[in-house]
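A protein chain is absent from this complex, but the other protein chains hold their places.
For chain A:
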Amino acid sequence: MNNSLFTQLLDLACGAFLLAAVVVLWRRELAAIVRLFALQGLALAAIALLLGLHEDRWDLIVVAAGIGALRASLLPYLIRRALDALVADRTRDQDGARAYTYSEEVRETEPLVNVAASLLTAAALTLLAYAVARPLVELDPTPATRALPVGLAVVLIGFFVLVTRRRALAQVVGFLLLDNGITATAFLAASGVPLIVELGVSFDVLLAVLVLQLLTARVREAFGTTDIDDLRELHD
């Protein structure tokens, strides 16, 4: 693969990666947010694949395939299942009050920071990531390290989603965005971590999502909602 084509494809993948994170802030439907997360997983796999092809490293290509399988299909599938469980539970008895909470449950209706302000904050966070990453980029300006701010920006946006969303599943997506950002930063800065570490991290994330999925189901059973803000008081 020649150099300019590599640069252009890598830039496109990084652009899609950042854009998916930003659009997560824009959308309210949890289903749409999960789709965007899957899309971001694909972009991340594309970044790893491009780096692997460019540096002729088979282990990176394997990692790319693993990331694609895990982050673009398995994790979104698990979150989708948790979401469907919420919906199925709610549609069982469709009297007025229940139907209303159903529509509340699958949408991020009232984030702590409203959508327009979140979008502007995302813009500020991206600028911050660019400013912070500049000295790092200057150490070794290759096409991959130039894109380093993208990884940092996604980390920051993931934090922001984690802090400002109310629904448990939206927060799970925020956590996964954060993790995607960290992985992307590792790829762009150092062409990935050793295979064994990557495997460990992937299993860690998978387990975390499984546990969070269970926890969400339990939270809903106990309190009838997944709005984390309702869980302020302790009960015995």
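General observations
Just so we're on the same page, a residue touches a chain if its C-beta (ideal position, glycine included) is under 8 Å from a C-beta of that chain, and two chains touch if they have at least 3 such contacts; residues count from 1.
In this text, contacts and distances are computed from a predicted model.
Of the candidates "Spermidine/putrescine transport system permease protein", "Respiratory chain complex I subunit 1 family protein", "RNA polymerase sigma factor" or "ABC transporter, ATPase subunit", the chain left out of this view carries the UniProt protein name "Respiratory chain complex I subunit 1 family protein".
Across A:A20, A:V150, A:A189 or A:L212, the residue that sits in touch with the chain not pictured is A:V150.
Checked against the full complex, the one of A:L74, A:V137, A:L162 or A:A217 touching the unshown chain is A:V137. Of the residues in chain A, those that touch the hidden partner chain are 4, 7-8, 11-12, 14-16, 18-19, 22, 26, 114-117, 119-120, 122-123, 126-127, 130, 133, 137, 143, 146-150.
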